[in-house]
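The complex appears here minus one protein chain, its other protein chains still in place.
Lettered A and B in written order, each chain numbered from 1.
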Amino acid sequence: MRAPKSATASQLVEAAADVLVRVREHGPRVHCITNTVAQPFTANMLLALGAVPSMTIAPAEIASFVTRADALLVNLGTLDPERREACEIAISEAGAAATPWVLDPVFVDRSEPRAAFAKALLAKDPPAIRLNAAEFATLAGDDAQGDALARFAREAGMVIALTGASDIVDDGMRRAVIANGDALMGKVTAMGCAASAFVAACLAVERDPWRACAAGLVMLGVAGEVAASRARGPGSFAVEIIDAVHHLDRATLVERARVT
Amino acid sequence: MRAPKSATASQLVEAAADVLVRVREHGPRVHCITNTVAQPFTANMLLALGAVPSMTIAPAEIASFVTRADALLVNLGTLDPERREACEIAISEAGAAATPWVLDPVFVDRSEPRAAFAKALLAKDPPAIRLNAAEFATLAGDDAQGDALARFAREAGMVIALTGASDIVDDGMRRAVIANGDALMGKVTAMGCAASAFVAACLAVERDPWRACAAGLVMLGVAGEVAASRARGPGSFAVEIIDAVHHLDRATLVERARVT
Partner (left out) sequence: MRAPKSATASQLVEAAADVLVRVREHGPRVHCITNTVAQPFTANMLLALGAVPSMTIAPAEIASFVTRADALLVNLGTLDPERREACEIAISEAGAAATPWVLDPVFVDRSEPRAAFAKALLAKDPPAIRLNAAEFATLAGDDAQGDALARFAREAGMVIALTGASDIVDDGMRRAVIANGDALMGKVTAMGCAASAFVAACLAVERDPWRACAAGLVMLGVAGEVAASRARGPGSFAVEIIDAVHHLDRATLVERARVT
C-alpha cells in the first residue's frame, strides 16, 4: 500500500496528469538543440509523449524553426562552435516570442569552457534548468544539499529540476520530491536529455514552470518504472520506456506517482 | 479476403518483389547524406534490407564515397552549412557517374532557407523525390490533391513519392497508390528518412525510377504491417520493423502488398 499523499502533493499529481492530457491534445512542437548522441532517443521519446520534435542547429534556419515551436530545449552536450551559435540565436528568438525554454547543462563538471558558457546562458533567464548533482555543484559552487537548491533557484529566478535517485523540483519557494524512476535509467544514454525534453514539452502547455518541471519528471519516472517491470536490461529498457510513454495515461500517472 | 489486384497493379507488385530480390543479391552501396537524428535508424534499416550504407558528409572525402556508391540519398534534415556543401559535391559526382539519387526535403515547410535550397536541388534533376503532403505543398505551391502531383512530376521530370496514410507514386503518366503501412510509422523518428533510403537502394538495382519508388515504399509498408502485429508501442515497433525488413521475402511482399 502506498503512503497517502499530502494535499499539495495530490494537487501536483493531478496537475501533472492534466499537463499530460494537454500534451496529448495539443501535440506541442519542441525544438531541441541537443547533442548528436541523444538526438534519436530524444526524438522518439517526444513522439511517444505526443509532442513533435525538430532538431536542426543550422544558423541559417534555426530561427525559422524556433519561431514555429511551442518550446525550446537547450542541451549543451557535444558543444561545438555551431551549437553555441545555435543556442544564442534560438534563445534570442525564444525570448522575442515568449517561447518557454529549458537549459540542460550536460557534463559541465567535465569542461570549464562548457561551464562558462552555461553560466552565460543562465543570465538569459531560462524558466527552468534540468541537471544532476555534479552539474549543479559546478554551476552553483555549492553541493546540492539542504537549502542550496532553493537559494540558487531564488537568486537565479528559475526552477531547478535536479534528477537523481529522487528528483527535486524547486523554485525557491515550493519544493516537490519525486521518488519514481528506476536504476536502469542511469544505464541508458540520453535519459537525462529526455527528461529535459519532457520538461520542455510540458512548459509548452503549462504556464507555471514549477508544475511543468514536476509534471515532466513524474511522467518520465512513472514510465521508467513501468518499463523496468518488463525489461531484462538497459537495451530492452530503452525500448520499453518508449512504449510505456506512449501508453501513459492519467490513471497510471496518478496511481503510480510518488510525490511529496 | 483481399480485393483482387488489377493487372497493372499485380505487375508492379511482382516488379517490386524482383527489386527486393535484386537488392538482396547485389547489396548495393547507398551513400546517405542524412540528418544526425536519422542516421542510426537509416543505417540499420538499409543493412536489414541487404544494402550497405555509408554516411560521411566531409567535403574532403564525400566524392570518394559517392564515386564508389550505387545510389545516393540527399536528405535535408539538420541542414548545416557543411551538409549543404556535401549535397553540392555529391550530386555533382552522382551526375558525372550517372548514379541515381533521391531527394528528401525534410521539413521544408518549417524553414524558408531550406525550402529555397530544396528548390535549387530540384533543378539538378533528381530521378525521384520522397516527401509528405506539407513538404509537397511548400515546394509545389499547391495542395497534394487531384492532378497536382502528376502535373508537378511531369513538369519537373521526376517521380514523386508522396507518403502518408496511403502512399502515392506518380511520374506524370503512371500512378500507384500503396495502402500498406501502419499509424505507428508516424511515431518513430526517421521513418520517412528510411523510406527515402529504401527508394535509393531500389534505384540502385532498378532503372525505371517509378518502379523503384513504388518498390521501396511497398517494402517499407509491408514490413511496417508485420512489425505492427508484434509491437506494443513505437519503441518495440522500431525494433520489430528492422527484424521484419530482414525477413521480408518475395512471398510475404506479394501476399501483403495492397497496390492499386
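Just so we're on the same page, a contact is a pair of C-beta atoms (placed from the backbone, for glycine too) under 8 Å apart; a residue touches a chain by one contact, two chains touch by 3 or more.
Small disclaimer: the values here were computed from a predicted structure and weren't measured.
**Student:** Which residue among A:10, A:111 or A:260 touches the omitted chain?
**Tutor:** The single option touching the absent chain is A:111.
**Student:** Considering the whole complex, which of A:10, A:67, A:166 or A:236 touches the chain not shown?
**Tutor:** Result: among the candidates, A:236 touches the missing chain.
**Student:** In the full complex, which of B:23, B:48 or B:215 touches the chain missing from this view?
**Tutor:** B:48
**Student:** Pick out which of A:35, A:163, A:196 or A:252 touches the chain that's been left out of the picture.
**Tutor:** Going through A:35, A:163, A:196 or A:252 one by one, A:35 is the residue touching the chain not shown.
**Student:** Identify the residue among B:124, B:175, B:232 or B:246 that touches the chain left out of the display.
**Tutor:** Considering all chains, including the one not shown, the answer is B:246.
**Student:** What residues on subunit B make contact with the chain left out of this view?
**Tutor:** 36, 39-40, 43-44, 47-48, 53-61, 64-65, 68, 82, 238-244, 246-247
**Student:** If you put the missing chain back, which residues of subunit A would it touch?
**Tutor:** These residues touch the chain not displayed: 35-41, 77-81, 83, 107, 110-114, 187-190, 231-236, 238-239.
As a convention for this text, only the chains that are shown with their structure count from here on.
**Student:** Measuring centre to centre with CA averages, how many angstrom lie between subunit A and subunit B?
**Tutor:** For subunit A versus subunit B, the centre distance works out to 34 Å.
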